[in-house]
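Removed from the display is one protein chain of the complex; every other protein chain stays in position.
Chain naming follows the written order as A and B, and within any one chain the residues start at number 1.
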Amino acid sequence: MHHNLLKRSMRVLLVAAVLLLGVTPLMAHQAKPSGTINFAFWNYGPDAEPGWKAIIAEFNKEYPDITVKLVSATGNNWGEYLNGVATLIAGGEKLDLMWVATEGVQLLVNQLKIAVPLDDYIARDKAQLQEYLDDVNPQLLKAFQVNGKQYELPYSWNPMVIYYNTARLKEAGLEPPKANWTRDEFLKYAQALTVDANKDGTPEKYGYAFDNSGVFVSAMPWIFANGGDIVSDDFCKPTVTDPKVEEALQFMHDLIYKYKVAPGPTPLNTLFQSIQTGDVAMIGVGRWALPALYKAKFTDFDIINWPGNPNQLTEFGIDGFPILNTSPNPDLAWEFVKFMTNKSVEERLVGTVDSPLGNVPARKSVAQLMSKFPPKNGLLFYNVLDGPAKLVPAPPRFNQMESIFIRYTGSIFADEMKVADAMEAAQKELESVVKCG
Amino acid sequence: MSADTTIRSAEDVLPKVARRPVRVHWDAILTVILLLWGSAIMIAPFAWIMQVAFSSAARAYQMPPQFFPSSITLQNFANVFQDVPYLNFIRNSFFVAAAITVGQLITCPMAAYPFARLRFPGKNVLFIVLLATLMIPVQVTIVPLFIFMRQTGLYNTHWSIILPALISPFGVFLLRQYFMTIPTELEDAARIDGASYITIFWRIIVPLSMPAMMTLGIITFVFWWNEYFTPLIMLHDPELQVLPVGLTLLQGRYSAGAVGNVAAGVTMAVIPILIVFLLLQRNIIKSIASTGLKG
Partner (left out) sequence: MTALARTMSNPLRRAEVLTAYLFLSPTLIGFVVFIVGPVIAAVVLSTYNWNMINPAEPAGLNNYKQLLSDPRLGSIYLTTFKIAVSTVLLKLFLGLIIAVLLDTKIHNWLRTFFRLSFFFPFVVSATAVALIWSFLLNKDLGMVNWFLGLVGIQRIPWLNSSTWSPLAIIITDVWKDLGFYVVVFVGGLQTISGDLYEAAEVDGSNRFQRFLYITLPLLTPTILFLSVIGLINAVQIFAQPWVLTMGGPGDATRTVVMYIFEQGFRFFNMGYASTVALSLFVVLFGLTILQFAFSRRWVFYQ
């Protein structure tokens, strides 16, 4: 590939220049990229490791002398995975790279201070990367900037959207919801889709259901729809007592106890079943639900934007690969990071006939390929970025913030604490965890 | 023939077994009914989870609860092997549990023997201290052990679990109690013949303690086969993980693991135990029963 040639000649020039200037002895070693890099990835389940092995095989076609050692860490969500990696680092693992999402950026950059800014590398290889930088929505790039420095290049991401069972809608005589629907309209849909045939007070089929195991999947989309947030924009203080936040939580509570259109918080794996059987008509999730539905050959569903109240604001989270300052080979790691921006790599995200991976690719051109797979409205996964979108709030001590917040929302959704009391207590606890300086 | 042997009725001649009770034993019937209810509650969850494992995903939560699958599919089992390195889990669990069991069956009798038979300074104090450690919750030692394993490079290897478990105060206690019930005549005779302590230990005590050793072996193996907390902390790679932790890995990202797959994973974890249990149950239960007697 001509890219390869360009890279090689640039390298030689660079080495020569550095030798002449006598700046960094490290650079002198870069005659030919070779060595081993340790790459930590989130081993969340089935396709994770084989997927990465395939990518590394492709990487090795270009860079046969760079060995990429996979280091796996498990977890039920990004937060837990981060814990796992932190434990690995504490365990003495010399990681060069890791796969990390929004939730970890502040932690790595500001708290642990182990992420390496990529700006110099990007400037150096600008010509090579320009095509990628143009192909990625600016909101995604900005998501990985801290204090004006770029720490990761976006690889894949997920917005929260509403999935609905088309058969159930038809049954209830409903038209598919419009893209700019409001929360009130959503409620009407949920009510029409809740069925209590034997009138015993407990519905057999619910209109909507949600999981409360993480902030990303549960309360944040509703809080964003209200125009609120749980921390200030500078991540320096919690804002859970904001009326916008409390009202959103009250709404979610009322879905269960007042309008009775939702069961209590239900784990997502159950919801993936429930939407197929029709026991629940609507759920909120990102693109990563697709593998389960695809494997089950389920196609009676479609997606639509999250309703606004009244203004829509889509929540999203994004992931990429920061280089860590514990790396003995940051330049090799950078080669891998650049490789991951290639179109061919991102195409794997969209999926193959046997296994759609599930995340949305960062490149718009590649994202178009999502139309090859269900649902019909699949391109919405990328096109939400045409409207307002906001990152999941991720202060440095994200996992602690999340743990405290979902503990209190758990009490609210169990109808055991009033929203105001819960958030007042949460605010106090959060203040010791979300702060600056 | 004396007069005492006159036969008075058929009952005197018939063997006892042939005699049938004349009244109906209501308490026996009531007992059986109560116990049947109890057994049903014990068995039903297993029957249900196996039914879910063998049924297609959509029918997982069908009510009224099914205990026999109406149509058998092996898809869930196939999924499990695809999703997680399940065979590794089994192999790892076996290796860890076996290594620890063998280790304890060596160190525990060795330590129990002096406490049961020998006199040495510090004997009582040492024994009490050893017993006291039974009360130390694993959480106290796990944090420093974690740090220790990390610094010796043993973190994320099976040795981080095996090494600390090679000794067992519980095992020492169990065997010491058993040794003390062995009559000393054999040993006294051997001592007179000039046998060393080591010979006595190896030739007399150990062979006579097989029941207790079996008890310890079974209890230890089952305990470590089922252990969740320590491997959760000491191991990171799924390939190295043990079965209990592996089962939770089936739950997947944001709990996206399908119910049928988890059921299949659990079923495969339970069935080998069931088989081994049925084969060894007499020994296992006898061992546990005798444990309480010495308490």
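One rule holds in what follows: a residue touches a chain if its C-beta (ideal position, glycine included) is under 8 Å from a C-beta of that chain, and two chains touch if they have at least 3 such contacts.
Because the structure is predicted, anything quoted here is derived from the model rather than measured.
Residues of chain B in touch with the missing chain: 25, 27-28, 31-32, 34-35, 38-39, 41-46, 48-49, 52, 61, 63-65, 106-108, 110-111, 113-114, 118-121, 123, 126, 130, 132-145, 147-148, 163-164, 166-167, 169, 172, 196-198, 201, 222, 225-229, 233, 243-245, 247-248, 259, 262-263, 266, 269-270, 273-274, 277-278, 281, 284-285, 288-293, 295.
Touch with the hidden chain on the side of chain A covers residues 80, 83, 86-87, 89-90, 112, 114, 201-202, 213, 263-265, 270, 279, 399-400, 403, 407-408, 410-411, 413-414, 416-417.
In the analysis below, only the chains that are shown with their structure count from here on.
Chain A and chain B have centres, each the mean of its CA atoms, that are 43 Å apart.
Across the complex, chain B is touched by residues 42-46, 49, 71-74, 76-77, 84, 87-88, 90-92, 211, 213-214, 217, 267-270, 272-273, 276-277, 279, 285, 288-289, 291-292, 295-296 of chain A. Looking at the complex, you find that chain B touches chain A at residues 57-58, 60-61, 79, 82-84, 150-151, 153, 155-156, 236-239, 249, 251-259, 262.
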